[in-house]
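Up next is chain A:
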Amino acid sequence: MIRRASLAFVLLLALSITLGANAGSHEHIVLASTTSTDNSGLFDYLLPIFEARTGIKVHVVARGTGQAIRIAKDGDADILLVHHRRSEQELVAAGYALARHEVMYNDFVIVGPRGDPARINGMHDAVAALGRIAAARAAFASRGDASGTHKAELALWRTAGIEVDAAGAWYRETGSGMGATLNIAAGMSAYALVDRATWLAFRNKGDLAILAAGDPRLRNQYAVMAVNPARHPHVRAAAAQTFVEWLTGPTGQAAIAEFTIDGGQLFHPNAQEAGR
Partner candidate 1 sequence: MTALPRRPPTVSALPLTLSGVTYTARERHILGGVSLEIEAGPRTVVLGPNGAGKSVLLRICHGLITPQEGQVRWHRSATAARPVRQAMVFQRPVMLRRSAAANIRYALNLHQVPRAERHRLAEVALARTGLTEVARTPAHHLSIGEQQRLALARAWVLEPEVLFLDEPTASLDPASTRAVEDIIRAIDRSGTKIIMTSHDLAQARRIAHEVVLLHRGQVVENTSAAMFFEAPESAEARAFLAGELLW
Partner candidate 2 sequence: MHEIWAALATAARLIATLDRDLVEIVLLSLKVNFSSVALASLIGLPLGASLALFSFVGRRTAIVIVSALMGLPPVVVGLVVYLLLSRAGPFGVFGLLYSPTAMIIAQVILVTPIITALTRQTVEDLWGDYREQLRSLGAGPSRALPTLLWEGRFTLTTAVLAGLGRATAEVGAVMIVGGNIDHLTRVMTTTISLETSKGNLALALGLGIILVVMSIAVNASAFVIRDSVRESAT
């Protein structure tokens, strides 16, 4: 009896494997983006709308910004959506990507333990807040992975005049994505810099809460770019162009604005604003 059940199980397994083959010949493009964007759930919301509209499947490869850019440079993706202006401009200048189109923005916030040893709660000056954290030698979890978030963080430390390379043990570089870094921050009751979208979507906040926000220097601008077919002839240029136009067009922008978590809007569409 057991033997027959096991044989049936094995046959079921074999069957499921052959049936589990993926659909295949849908038109598709590969989008290289950041973990912060993906973890927020934006793509889960946005892309089905796009697919329903155009029949094009979008495969999202989510990495840190640095890696996403490298993927686009290598030609392993058709579209790039990241949030570091200088890197994006360099990419266009070097001919790897066609024009840079601003899409949406949100902001970074500084989260920390409710006990707030550095006393930054309620501050709107991000640079000063980081200064207090350094002065108090309070634990700070940095991504340390050359991502857009990490680069933004480093820019703020520089403005504050603080050398994080020479910082003491309170400055922890996790070398990981946003989620992993937040897990670590929650686990050791540390401060961290995080984009609001990821924070709202994050489910292991522990003792952490938003303590400082609202500084214009914390603005986080996202841009989309199509990989240059002159560089990589194999990219799906037409479909990529369709996506860029949709995302920056009225439907895409409206969809971005509609994406909320717990009533809070995560991304603010701004493709119409003049941007370069």
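A word on the picks: all candidates are chains of the complex that A comes from, given by their letters.
Keep this in mind: contacts are C-beta pairs under 8 Å (C-beta built on N, C-alpha and C of every residue); 3 or more make two chains touch, one makes a residue touch a chain; residues count from 1.
What you see is a predicted model; the values in this text were computed from it and never measured.
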All of 1 or 2 belong to the same complex as chain A; which of them touches it? 2
In the complex with candidate 2, residue positions of chain A that touch it: 2-3, 6-7, 9-10, 13, 16-17, 19-22, 30, 35, 39, 43-44, 59-62, 73-76, 176-180, 182-183, 186, 201-205, 232, 234
